[in-house]
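Below is one structure, written out as structure tokens, with a few remarks after it.
Excluded from the complex is one protein chain; the other protein chains are retained at their positions.
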Amino acid sequence: MGSDMTTNSAASSAIPTTSLLQRTVRSIRLGIWEIARYAILVAVAAAILVPIVYAILGGFKSNGQLVGDPASVLPTEWVFSNYTDVLFGANAGDFWREAANSLIIAVVAVGATVTFASLAAFTFARMVFPGREAVYTLFTLGLLFPLTVAILPLYVLIKQVGLDANLLGVALPQAAFGLPITIIILRPFFKSIPVELEDAAKIDGCSTFGFFWRVLLPLAKPALATVSVLAVVGTWNSFLLPLVVLQGADQWTLPLGVMNFSTQYVSDQARILAYTVIAILPAIVFYAFAERQLVSGLTAGGVKG
Amino acid sequence: MNLVPKRFLSGVALVALVAGACSSTATTAPTQAAVTTAPTATPAPTAKPVTIEWWHIGTTDPGKSMNAQFAADFMKLHPNVKINITILENEAFKTKLATTMQSGTVPDLFQSWGGGTLAEQAKQGMLKDITADVADIKDTVSGISGWSFEGKVYGIPNDLGIIGFWYNKDLFAKAGITTLPATWTDYLADVSKLKAAGITPLAIAGKDKWPSMHLWTYLTLRIGGGDNLAKMIASGNWNTDACTKAGQEVLKLNALNPYQAGYKSATYDNEAAAVGNGKAAMELMGQWAPTTQAADSTTKKGLGDKLGWFAFPAVDGGTGAATDGVGGGNGYAVGKNAPPEAIEFLKFMAQPAQATLINKNGVGLSPVAGTQGAITDPNLKMVADGLGKAKFVQLYLDQVTTPKVGSAINDATIALFLGASTPEKVCQAITTVASAK
Partner (left out) sequence: MTALTARPRGRSGLLASRLTILLFLAPALFMFVLFVLVPVAQAAHYSFYDWTGLGPLDKFVGLDNYAAALGSDTFRTAVSNNLLLVALSLLVQIPFSLGLAVLLNRRFTGRALFRLIFFLPYVISEAITGVIFRLLLQPDAVIDSGMKGVGAGGLIQDWLGDPTFVMITLFIIISWKYFGFHLIILLAGLQGIPREIEEAAFIDGAGRWQAFRYVTLPLLGPTIRVSVFLSIIGALQLFDLVFVITGGGPITMGASGATVDASGTMALDMFKTGFTNQSMGAGSAVAVLLFVFCFVVALGYQRLVLRRDVEGALTTNG
């Protein structure tokens, strides 16, 4: 920051001093810019929030009102039980157990994805070896094939390796599915760390892994936070794989819990909305937490010396 | 993944129900039913512990508790038996069953709609032949032939009904309709009357497709007769007179503009909501209509006693009997590795004492003789009556053969109702898929 001030004063001594009028105009322009920024952001946020607020309010309606009177925004009579039943009702134990299962799977899956993908992306970004692009392309291919159709052979495979009816049987494949996109996002970030730092680390006697662990990863916090959030959201909302692998309601994850609100003819959409609003809170909390990591990367500007 | 819980693909294979078995007047239970009641609760002390894996789709009450009670009661009578219940939502159930079967295991007892899906499962050796075991209840439980394949029985139904028109008595009165339509011409006239009174006559579901498909099926059935329809299904050739004429009648209905706002993308839920909230006067639906309408209505009770039922009218000049029905329901199939106790449990649930609860709690319409007295809803009594009177019941067309053909029928018929197709094209489209074996 010090260098800035010197430059500024140097600049201002080389240029005729800005008049009061010019400075006022400049601050007004900046002020307008700030107001415009807020206006745009508020407008966009409002548009984004309409469906979300509708969903939250929808959880307070009876299903009859929600489906029968879709034009209404506020509940005619507030049904608190849709929300309270989830957390404190007769079947609340189901919810907490499902939340625990979801949490375990998320921790394992995201931990594995981010760890393994970081290691792999590091080699693609900063190492040279024959076949590097081929292997990178191989990972990219994982994004290009719709995995739904592979659920049959995947389940048979999971069963064959003995992970059927096991939370790991969900977490490990999910970790594998998350690898392509994580690697794709991490690679450019890892690449953008300057070579000078690497050389400096090497001179300091750091091993490759040492550089990776002590220098690269801390600098790549924004990227790591990003891919972690994306991975968490991916596993938190996953329905098909848990449905197929887990046996018995004791093992269910949160998305599976929604099944309790639908029969083959009708679903209680109000209760589904209430349940889902609560169920996604942990993912949002995680995002809020990770977001602070994203921001902290801003001050790590020591990269440029 | 996906939550499309109301995708009703229920079904019974081409069924010729024994007349009278389901008539509500048959309150005197045939005495052979007594054979299966109250088995003596003295299992041999050395009985091996047995586990039964039971997958059903009764996710909500009253069905959920009722099933749990069945299991509990059975386990009390057989202390060595443990019943593991897995409750899944409809679409999720189909997916999980597919992956489980592919991996080599089959649940011992699981939800089945009979028809072509059951046939395919039987063909692939996934099911247990229980023909001998159910021989003694063949006469008390109607519709078992729907859960059979090539003469062998693989499951039994626990809920059976026919489709008919559910209507709003008040709205009909408002439109000046004093007698229920006996013929299709009367029906079209009534639709016009409703339109003239500013009332939406009929609710259908453009996204889910099958409600209007049933209407088209009825027309085909009424115009050409049951045997004709059976021939079309078996041969895969739908380029017949009956098919084309049915399509033309649909066009006549379309011309009256009778459907609700948003019908092109409506789900069955939207359709039920339209009727349950008095926004549409009629829907053509099965025995679950009142409960669904109630669940989707702002009053939570649906139309209550303003709801009426009438059978699909006859078509002038048609060869089909006016009593023929389009129907189906739910049941359970038995997995290939099921222990004998599983079959016992299945039969336990089919005893009048237990089956009556299905009617009493409004979970469905039990096909077990002697349980009809427990039906409280007068409309459902009419449905049960209609089922009993029918000499020919056509299983839902999207369930009777393969899912591929069923899908084609759904797609082709909804295109007709949406005004995007012609009767000939519909018949040809179905034929192309149905005959491409």
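When the chains are written out, they are named A and B in that same order, and each has its own residue count from 1.
In the analysis below, contacts are C-beta pairs under 8 Å (C-beta built on N, C-alpha and C of every residue); 3 or more make two chains touch, one makes a residue touch a chain.
From a predicted model like this one, the values you see are computed outputs, not experimental measurements.
Where subunit B meets the omitted chain, the residues involved are 1-4, 95, 98, 101-102, 120-121, 123-126, 206-209, 261-265, 267, 270, 402-404, 407-408, 411-412, 414-415, 418, 420-421, 425, 428-429, 432. Along subunit A, the points of touch with the absent chain fall at residues 4, 7-8, 11, 34, 37, 40-41, 44-45, 48-52, 54-55, 58, 66-67, 70-71, 73, 112, 115-117, 119-120, 122-135, 137-154, 157, 161, 172-173, 175-177, 179-181, 183-185, 187-189, 191-192, 194-196, 198-199, 202, 208-209, 211, 222-223, 225-226, 229-230, 233, 236-237, 239, 255, 258, 269, 272-273, 276, 280, 283-284, 287-288, 291, 294-295, 297-298, 301, 303-304.
Here, only the chains that are shown with their structure count from here on.
Subunit A and subunit B have centres, each the mean of its CA atoms, that are 43 Å apart. Within the complex, the subunit B residues that touch subunit A are 1-3, 5-8, 10, 57-60, 63, 84, 86-90, 92, 95-96, 98-100, 102-104, 268-270, 272-273, 276-277, 288, 291-292, 294-300.
Residues 62-65, 67-69, 76, 151-152, 155-156, 159, 164, 239-240, 243-244, 247-249, 256, 258-269, 272 of subunit A are the ones touching subunit B in the complex.
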